[in-house]
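The structure follows.
Omission of a single protein chain aside, the complex is shown with its protein chains in their original locations.
Chains: A, B and C, in written order; residue numbering restarts at 1 for each.
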Amino acid sequence: MANLRADTCPDISALANEVDLLMVFGGDGTMLSVARALRGSATPVFGINVGGLGFLTSVQAPEVPKVLQQLWTGAYVVESRSLIETTVRSANELQPQVALNDFVLSRGTASRLIELDVKIDGETLTRYRCDGLIVSSPTGSTAYSLAAGGAVVSPAAEVFAITPICPHTLSNRSVIVGLQSKIEVTVLSQKLEVFLTADGQEQTPLTFGNVVQIYRSRKSVRLVRLPGRSFFETLRKKLSWSGSNV
Amino acid sequence: MANLRADTCPDISALANEVDLLMVFGGDGTMLSVARALRGSATPVFGINVGGLGFLTSVQAPEVPKVLQQLWTGAYVVESRSLIETTVRSANELQPQVALNDFVLSRGTASRLIELDVKIDGETLTRYRCDGLIVSSPTGSTAYSLAAGGAVVSPAAEVFAITPICPHTLSNRSVIVGLQSKIEVTVLSQKLEVFLTADGQEQTPLTFGNVVQIYRSRKSVRLVRLPGRSFFETLRKKLSWSGSNV
Amino acid sequence: MANLRADTCPDISALANEVDLLMVFGGDGTMLSVARALRGSATPVFGINVGGLGFLTSVQAPEVPKVLQQLWTGAYVVESRSLIETTVRSANELQPQVALNDFVLSRGTASRLIELDVKIDGETLTRYRCDGLIVSSPTGSTAYSLAAGGAVVSPAAEVFAITPICPHTLSNRSVIVGLQSKIEVTVLSQKLEVFLTADGQEQTPLTFGNVVQIYRSRKSVRLVRLPGRSFFETLRKKLSWSGSNV
Partner (left out) sequence: MANLRADTCPDISALANEVDLLMVFGGDGTMLSVARALRGSATPVFGINVGGLGFLTSVQAPEVPKVLQQLWTGAYVVESRSLIETTVRSANELQPQVALNDFVLSRGTASRLIELDVKIDGETLTRYRCDGLIVSSPTGSTAYSLAAGGAVVSPAAEVFAITPICPHTLSNRSVIVGLQSKIEVTVLSQKLEVFLTADGQEQTPLTFGNVVQIYRSRKSVRLVRLPGRSFFETLRKKLSWSGSNV
């Protein structure tokens, strides 16, 4: 095992490859940056929540002493979570980026709507006039996509959730497409700032005509889960989710 | 080819097996009953809409003359659509039922909420107090599930959409789970009528303690689609769906 | 003061007029039937919750001993809540009905959509194809209307919330109109059972062509509230409502 800090560690991916299990102390933000930095390493990640919601972590910090023995004996489940990837077609060649939760296209501070054309596997979905658009992995469905009104997606469902942010239409719904699909978003706004953000952390400016392709990555991240703690239990406990109020 | 009427035909499945392509004249209701009656036959179904929305049909009736030649030359796409299946565990053994769109558990005329406990692959999802619950296939996402506020699911996404009808909670969302999952709904209401309905057509009364299992069927139905008419185009044209209003 | 049971009491309205304050033991259902039975009596009603959510009651049963003294000294607030009223234009003259929460038009057990035409002050709102339609008073916004996705309305806002149940459209929104408006709903379904329900309790069958007029009643009900217990606090505590999850 190895304890490390995402920001001070020169090469998380290299370190991960030398250990059997990576323990990460932090919140969901730390988990997201570690997931991207691992660049597809197969080493399982055990997240210890030290703040915030902790959707991606396995346990709360105070539980660590009692679960160490459990980890040692191998009494845990490893879940593979798909990463998603983006390539931007533009004048300046941009590096592909990966994300665990989502890619978001959004406007800057100006209070004007941006226009985005969306294609799924080459077929037109629709043209959005909106504050932004969230393309979420299954893992990301409980993050920003949920705040924008999106559906709850089980981590085991192999789909993207495409959820617009404040589209100026009455017919707003989350759109669910297979994770094997290629999503293509073209920026149609001419004078407004548009940003592409990976996992709410890395921001890239876009301009008119840029084409953002989003697809399943060949890489994934392997998260450790303790038996008996399901995704739906987390949803009920951490997001007060319930089908009834009494 | 064979033209037939779903209600007068003694055995659609047998007929289908003798032809290369089945032409069905009707609306979505006819398509649904044919899909169930085919019992997994591999013969492609070409639906000709003579009323209503026509989500499942391939063309409008007036287009038939001009598309016949196209069909003859094989210039069409066959899409396999998953059927879903249910088995009810109860005192009287019930036959498994199939559906193309959805299974719905709902209350009768009494204006009281029913209570349903839902498990996904053995893990508790939640307990709903609601008017009903829709378990929809990808194909069914644009039917009743959409009316209940559910997400739009591409036919190619291999998922169930689980959408409650008027649950007494503020935290209502559609839940998306993989089509490989087993969904188990237990009726917890003691004095109220509860019904299980397949594709809005076949109704079975349920009682307290009945357990309804819903899972992907090994059967599917093969729908003919003309090239250039995508699911999303249908959505935009038939449901006035749009990401923008100008 | 007088303790009484809604179902055994021959004339709640007459009794109420002989006392200074009416104590009602029960849940929201009891409060609703008492509110209707009072027929506009000005006597304040103090509800003691003995089960369920208790949106309309003032305190929980165990609190009664400690609040009696408070009531005696007059340390309470009386809130006037508008009643709403309906008249049905049909072959057989129907008596006007009152409700505190809502009037609901809904279909019977048959799984078919009903069609309803809605006018506001003589101007067409829209034609709904739906499972039903809820016309809610401000007080009723946290009852069935909320379950159908409606907005939360403060009791002090003088509006109706009109919320369809599972309309087959993507553009579903709650519609808010002033409480001084006249709402007119015409039943357009020919062969289906349609019911009109007052406060989820009294059901009247309707037929094709019946016109249901809904408007503010000249009567109201006066509810006792203890100082420091606001509507929004009830919303947060009883419906787990929150603008944030951490």
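Throughout what follows, a contact is a pair of C-beta atoms (placed from the backbone, for glycine too) under 8 Å apart; a residue touches a chain by one contact, two chains touch by 3 or more.
Remember, predicted model here, so these are calculated numbers, not experimental data.
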{"item": "Visible contact partners (per top-of-document touch definition) of the missing chain", "value": "A, B, C"}
{"item": "Residue in contact with the excluded chain [from A:Thr197, A:Ser217 or A:Thr234]", "value": "A:Thr197"}
{"item": "Which of C:Asn17, C:Thr109 or C:Ser171 contacts the chain that the document leaves out", "value": "C:Ser171"}
{"item": "Absent-chain contact - pick from C:Arg129, C:Lys219 or C:Lys238", "value": "C:Arg129"}
{"item": "Which of B:Leu170, B:Val185, B:Leu206 or B:Leu223 contacts the chain that the document leaves out", "value": "B:Leu170"}
{"item": "Residue numbers in chain B that touch the chain omitted from display", "value": "52-53, 169-173, 238-240, 242, 245-246"}
{"item": "Touching residues on chain C - with respect to the absent chain", "value": "115-116, 118, 120, 123-130, 141, 146, 150-154, 156-159, 161, 164, 167-171, 173-178, 180-181, 230, 232-233, 236, 239-246"}
{"item": "Where the unshown chain meets chain A, residue by residue", "value": "104, 106, 108-109, 111-112, 130-131, 144, 146-149, 165-172, 193, 195, 197, 200-201, 203, 239-241"}
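One rule holds in what follows: only the chains that are shown with their structure count from here on.
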{"item": "Chain A and chain C, separation of their C-alpha mean positions in angstrom", "value": "43"}
{"item": "Cα-centroid distance, chain A relative to chain B, in whole angstrom", "value": "30"}
{"item": "Residues of chain A engaged with two or more neighbouring chains", "value": "169-171, 173, 239-240, 242, 245-246"}
